[in-house]
Each structure stands twice: as structure tokens, then as C-alpha cells.
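Here the complex is missing a single protein chain, while all its other protein chains stay put.
All chains are identified by letter, namely A, B and C, in their written order; residue positions are counted from 1 within each chain.
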Amino acid sequence: MQSRLASSNFKLTRVGVTGVKKLVHVKRPNKKLVIPLVVTMDLFVDLPAHQKGSHMSRNLELVSEIIDSTVQAPVTDLESFCAKTAELLLQKHEYATCSEVKAEADYFLDVTYPSGKNGSEPYKLVAEARANNNGELRKLIGVQVIGMTACPCAMEVVRTLDPTQQTSATPTHNQRNIGTLMIEVPRGTKVVDADDLIAIIEQSFSSPTYSILKRKEEAELVITAHKKPKFVEDVVRDMLTRVLSTYTDLPDEVCVVARSESEESIHKHNAFAERVTTLGELRQ
Amino acid sequence: MQSRLASSNFKLTRVGVTGVKKLVHVKRPNKKLVIPLVVTMDLFVDLPAHQKGSHMSRNLELVSEIIDSTVQAPVTDLESFCAKTAELLLQKHEYATCSEVKAEADYFLDVTYPSGKNGSEPYKLVAEARANNNGELRKLIGVQVIGMTACPCAMEVVRTLDPTQQTSATPTHNQRNIGTLMIEVPRGTKVVDADDLIAIIEQSFSSPTYSILKRKEEAELVITAHKKPKFVEDVVRDMLTRVLSTYTDLPDEVCVVARSESEESIHKHNAFAERVTTLGELRQ
Amino acid sequence: MQSRLASSNFKLTRVGVTGVKKLVHVKRPNKKLVIPLVVTMDLFVDLPAHQKGSHMSRNLELVSEIIDSTVQAPVTDLESFCAKTAELLLQKHEYATCSEVKAEADYFLDVTYPSGKNGSEPYKLVAEARANNNGELRKLIGVQVIGMTACPCAMEVVRTLDPTQQTSATPTHNQRNIGTLMIEVPRGTKVVDADDLIAIIEQSFSSPTYSILKRKEEAELVITAHKKPKFVEDVVRDMLTRVLSTYTDLPDEVCVVARSESEESIHKHNAFAERVTTLGELRQ
Partner (left out) sequence: MQSRLASSNFKLTRVGVTGVKKLVHVKRPNKKLVIPLVVTMDLFVDLPAHQKGSHMSRNLELVSEIIDSTVQAPVTDLESFCAKTAELLLQKHEYATCSEVKAEADYFLDVTYPSGKNGSEPYKLVAEARANNNGELRKLIGVQVIGMTACPCAMEVVRTLDPTQQTSATPTHNQRNIGTLMIEVPRGTKVVDADDLIAIIEQSFSSPTYSILKRKEEAELVITAHKKPKFVEDVVRDMLTRVLSTYTDLPDEVCVVARSESEESIHKHNAFAERVTTLGELRQ
């Protein structure tokens, strides 16, 4: 029935399913452990004017088959999982000219706490892939990281107002900041490791944050953050600087999105900064 | 301090504030009542490479001033409020080359229920405006509407499986559908009334929905919906058909976004269809 | 049909509708303006074992009638609106022995900013009412307020670690805090003004927050907050102290809920403190 002529013959940009939850197993080439990811996915193809409906059940069959196959051979990363899905979507929907897959998942990274003990911190992975029937395939990996920013502006004015506040760590408002960094992974290049993106973001905050901090470590983190005050604009620019120095091998056309959103402690609204660009633009 | 040279000189795409909540009063030219809207806004400008930070407090001062001025003279619509804000953002941030304002608000429309009684139903308004310092200004109004879709595919197969099901209203799965329609409002054209967009979406569902339905009206709504089964693809195409016949005066370059997302009753995930286009493309 | 005998005769605790959105107009006795509230409501009654279903459409008819009647005579407050609805629910569902209504709404309060200018800040109102067929009626009003807390513990340790940090405003982590205060309003007592609850919470933070702050005011707010560091535990206890001194006329059996949740800037999780109690318990 979905193959019949549509009553009004408009083509559609994206047709598919959203909010699909699946358990996907990932195994990085350089690591021992298989990482389980609870993935929420959106899957789309375009629809030509003459086709009434998209066979959406095929999307789910496809995802199920790919996941089954990864029990034997886990995918190396979430963006490859998206890319493989996008390519097969095009095969299954023979009328489609392009496909799109988005995925996000909670992710845990082993960290060493300031105390020297080991533990894990929570992050979010985001991945996307787009394929078209000219054989083009683009994929993107990104991470969302929670950290801390301390405001340089209020700090400077506090120093002006209060002559006793001439120390390096002057009080200011600080707050939870959500940093996002996404980068395209071109075909044939080696994997961009999500763990490296997390490191880039955490270095670009006033300070990373930890679930476990002894009292002394908490105070030291506060001092460190106050010695490195940052606007959301600074967080984004510092991410971009690190992206440039880290990914020297990647070509100019690679897309980069860097974002910082700060849950301002002195306001009820958030502060926000973003750059959407390519490595080529950044290199100029 | 925000005016100082940035350490790493990258320009930024969007810098501003998000999640700003304000009470805005709107008065349509053709209507008596002033409509109160609880608006959640995002406001951005771009930031050149040489400027350390954006003076974000100006964004809030600006919004506050515009809202104060609307106590005397309410704005005619939410997109004009966004447009005015976007233009003033550019004036206040003299270093910026473009600005962007997004707003959304719950909205209530007086309706006549199937019983003939009057009441009101809830909708969501979305509006956007972008200005740049070439004097260009684009604004967009949209609505989100909840309605019902009944699946034509399952209906057809039920008829095949069960020979007694040859009636016009054969059982099928039906569900809550969220329809979204956004359209650009070019300068100098008369206002696109959000109420008309709501009507277009409601006519494109299998049936609109109501908060108050007597038992008989509920059954009649079910029968109506089953006589007009719709895929998400159909909902989007039918919106586009109605947009074309309704906005014959609007120019070709006007952007249109039509979307239908169906909270499938037979699945745990959603079905989704979208067209992002211009009136010119649709008219071909 | 809902009146038929149920197949399995269990009574039900709560049956009704959730997520009902309505525009309600409130007019405080001592104020000129009618305040529009976008209210999201839940409405329940209990259901005896012998009754198959609840006539849910009655709930919506009822709300619609009450709202219509408030065009002529606005209700004085959200909790009275809930109470009136709860009482009428019991009348309309003759089989029910108790009813429950919950409502929440964005709320804007005119404030004077530190600069002396006037503006408005966003808050959230929460209200509840329960009625039973012994003629008992309980209603409750509450508010949710965003403010700032600065941590006293990290501040003390920073002073220990850094001998230059002996000033009154030593750096520490600070963050957005969501304070909630709900109090029962007994029959026959004068109205508990939500604006007073907002004031109590804002005084119990390290500092209230504002959408508009000039640079100097921002720095002064930071200094003020650092001179008044607070754990979430302190915020709750200080609310309770102010509740006791403010509501000396209210009887012992009045319920009070005070809560503080802090979006910790040094952690990815939140800190939380809560007291659920009565005025009588607090007075001991």
C-alpha cells in the first residue's frame, strides 16, 4: 500500500522513525572491553513524490539485524554503527536518494580522581551519519560533557570593588557548564576517539568536575577553577584551538561544532556560545 | 572586559542567552482581546574574532524594555516581537553582523466542541526572527498541534484478513500525532495568522481532538477518523497542499516546514515525516 | 458503560486525567491586575470496587465550567481554584469518596532590580487540593524559586589551604539552586500569599538571582552570596525558621514541605535536602 501513488505528489525531506531504543555493543580496536551502550536512535530516508509511504518497518528490521550481527563482531564505534545503518537504509529503501541516522547514548569513562583512586564519570555520546546514492557517506562523532566555568568578568569587578581581593583566586560566580564537541570522521581516516574529545572539552572548562572529591580536593578544584576563569565564548574558542592542534591530519572539509552552555548561578537563564565551522575555516 | 582581545581569535557563530522566560502581551489587529503569552526565548548574535565576549546583559535589558513598551502598545504577534528584538539586538551589539531570536509559548484557542458548546484547546506557538547588518530581516511563525491519525495500511490488511470487515470504518491502530507547521512571513506582507495554521494542521489529521467529548461525539470522531486514514507522510503532504492554496499571495522564496510525528500505538517508537522547502519549490 | 460492574472488583486509589492545560485568570483580593496563568492540571477521584470506570469527560466539563465562571469572577488564587474543582469533582462523581486536584503554572513577579529599575522574574506556582465526602477539604500552595548557593565547606578549606584568603569573601563553588516551599492553607484562615513564600525562599539562599545585572551589581551579588554561604541543609532550615516566624497564626496541623536542590558546579549530580513536616512539629 505504501508503494501506491500519493494523492498529493510532494516529495518529503525526511521520513522514518524516532526514539528507537536499542542496546548496542561497541569494542574499540585498541581496547579489551566490550562497551554496552543504551542507544536512542532516529532513522530517516527521503521519499520521492510518486511514493505514497515509506516502509518504516524495514528500518527496525535493519537495526535489529545489525545489532544481531554485532554480537559476533561488535562495531568499533557508535558513528560506524550509524554509518553502516545509513548505508543499509539506502539499500532497503530502493526509492530513496539519501538516508540519515542519529544516535545518542550515556557513556562512562574510567577516570582517576584527584585522590588517586579510580572511578568512572558519566558523559553523553552523540553520533550521526548521512548517505546518498551517489555513494557519499558522512559520519560525525561528538560528546557532551558537564564541567565548571568561573566568570572572569565578575571576578575582575570584585577585585575593583574590594581592595583586599587582590589574590589570584578572587571570588566570582561559577556554575555547571555543558560542553559539546562534534567532529566529522572522513572515510579512510583513523577513528576520532570520543575519549579525546572528552579530554579536549574538560581542558577547556575552568575545571572538570568529579563525582568523588575529598574536602581538600574540593577546595583545590575551586582554586584551580578560579585561576582559570572562562566565559562560554572562551570555552568554545579553547576547544577549537585544541581541535586544530589535535587533528592536524584531518582534511579541510571536516565539519566541527563546538558549543558551551552555562547554567548561570546568578541568573535563571543560561549563557550560550557556539561555532559551526570546518577545519579549513579554522586553519585560515 | 568583554571588549578585550580574545586569546584565541576565532569568531563565533552564535553567542547569547537561552531559556529566558517572560510574559508577553499580544493583540491581534482584528481581535479585541489582549492575549497573554508565557514565552521561553533564546537570543543570539554572532561574535567577531577580535571581540573577547558578548555583552549578554544587554540582551535581557533589551527584552525587558520591549516588554515594557508593549504594556502601552501590545505587539500584534509573536514573530513581530521576535523581529523587533532581533533588530534591536543588532543595534545594541554594534560588533555583531547578525542576530537570531527564537520564542515558544503555550497558546489557547477558543473552539466550538462537537456538542456545540464553547471551550478552549491548547496549542504551542513557535516563532523565529533573524536580522543582519545588510538590513535583511526574516521572520517565521509556526504552530504545534496535537491530533489523531488512523493507519491506512493496517486497515487495509484487516479488511483482507477478516471478510466481515468490509465497512467504511474498519478497525486500525490510531494514535496521538503532533503536527508542526512553520511559515516565513516576508516583510510588507500581511500577517500569517497562527489560527489559520492550526486549522490547516487539524484538517490534515485523520481527526482533530478535543478535551470535551460526550460519548456519542467520541464515537462519531472515531468513525470520522477511520474514514480518513492517514500516514504521517499524508499528513505532511496534505498540510503542504493547503499551504499552497491558502497562501497564494506569498512570494516563492518563503520557507515552509511541515512535520508530523506519530506516537504509534502499536510500537514503542514514533513515526516521523517532514518537508523543509519553499513555496517556490512546492509550486513547481 | 462505565457504570457496569467491573470484571475484577478491586477499588482504585486514583482515577482521572493528567496533563490538562488551561488558561486560568486569578485576581488577588489586594491587587488590581488580573493575572493570567497557563496551568497544567491533574484531576483524580477514587473508584469503588463495583464501578467499572470513571466518567472522565466530566472532569474536563467541570474544569471548563469553572474557568468560564472565572471570566466573570476570577478566582483569588490557584489553590482556591484547585479546592473548588476538588469539591465539584466529588459532586459530579457521585460514587467517589475522595478527590484530588494538582496544578502548576509559570508565574511572574514584578521586582526591583539592584539597579533600581523595575522588571519581572519567573517563578513556578504549585497548588493541590483534596476533598472527601466527610466534608473535609485540604488545600496547599507552593512556589519553586531559582537562586544561588555558595558552599561554606569548600570556602573554609580554601582559607586553610591559602593563607592569603582571609578575606570575608573567600572563593568557593556556587551554583543554581531550586528552592521549593509548600504550605497548607486551612479553611477559614486568610490566604497564604505565594509572593511571601517566594520572599522566604529568596532570603534563605546565599543570594536571589536576577535576569538583569550591570557589571557592578553582578560583583556585589557575588560578594553578598560569599558572605552568606549555605548548604542545601541550611537553605531548608532557614526557610523553616522564616515559616515559623511568618505564620504564627496558622494552626499546628498545617503541613509544610521545604526543599532545596542544588545543581552542584563541582559535580555532575545534584545535592538535595528536604523536610516534610507540620507547623506543630516545628514549634516543639
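The criterion applied here is as follows: a residue touches a chain if its C-beta (ideal position, glycine included) is under 8 Å from a C-beta of that chain, and two chains touch if they have at least 3 such contacts.
All figures in this text were calculated on a predicted structure; none of them were measured in a lab.
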| item | value |
| --- | --- |
| Of B:A105, B:M148 or B:I200, the one touching the omitted chain in the full complex | B:M148 |
| Residue of B:F44, B:Y210 or B:Y247 touching the missing chain in the full complex | B:Y210 |
| Of B:S99, B:T170 or B:T277, the one touching the omitted chain in the full complex | B:T170 |
| Residue ranges of subunit C at the interface with the undisplayed chain | 1-2, 6-21, 42, 44, 47, 52-54, 56, 60, 152-153, 156, 231-234, 236-238, 240-241, 261, 267-277, 282 |
| Footprint left on subunit B by the chain that the document does not show | 121-122, 146, 148, 153-154, 157-158, 160-162, 164-165, 167, 169-176, 207, 209-211, 213, 215-216, 218-223, 225-226, 263-269 |
| Footprint left on subunit A by the chain that the document does not show | 20-23, 36, 38, 57, 60-61, 64, 67, 106, 108, 117, 119-120, 122, 211-215, 218 |
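Heads up, the rule we're going with is that only the chains that are shown with their structure count from here on.
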| item | value |
| --- | --- |
| Copies subunit A and subunit B touch via same or different residues, half shared test | same |
| Centre-of-Cα separation between subunit C and subunit A, whole angstrom | 36 |
| Subunit B and subunit C, separation of their C-alpha mean positions in angstrom | 30 |
| Residue numbers of subunit B (touch at least two other chains) | 20-21, 60 |
